[in-house]
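Note that this complex is displayed minus one protein chain, with the remaining chains in position.
What follows is chain A.
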């Protein structure tokens, strides 16, 4: 986004907040899923038998995948500067 006036249509490159969100939530999903798989049964019992690390982790991985998909399908297009700067 540094030089947004150079070409009329330009993809925003690395800094798409959706990708950043997906990266963070995806890493959490990965860590939690692994923790869920190797979970100590006593810990699982704490949550009433629900392995929340595993299910939460999987849900976060799915969420991250959807966000990446969204960013891929609708990339940010930086238009020519429509508002003259004050």
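Basically, contacts are C-beta pairs under 8 Å (C-beta built on N, C-alpha and C of every residue); 3 or more make two chains touch, one makes a residue touch a chain; residues count from 1.
Quick note on the criterion: contacts and distances are computed from a predicted model.
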Notebook entry, point to check: Of the options "Response regulator", "Branched-chain amino acid ABC transporter permease", "Na+/galactose cotransporter" or "Acetoin dehydrogenase E1 component alpha-subunit", which is the UniProt protein name for the chain that has been left out of view?
Noted result: "Na+/galactose cotransporter"
Margin query: Touching the absent chain: which residues on chain A qualify?
Written below: 1-2, 14-15, 17, 20-21, 23-25, 27-28, 31-32, 35-36, 39, 43-44, 46-50, 52-53, 56-57, 60, 76-77, 79, 82-83, 85-86
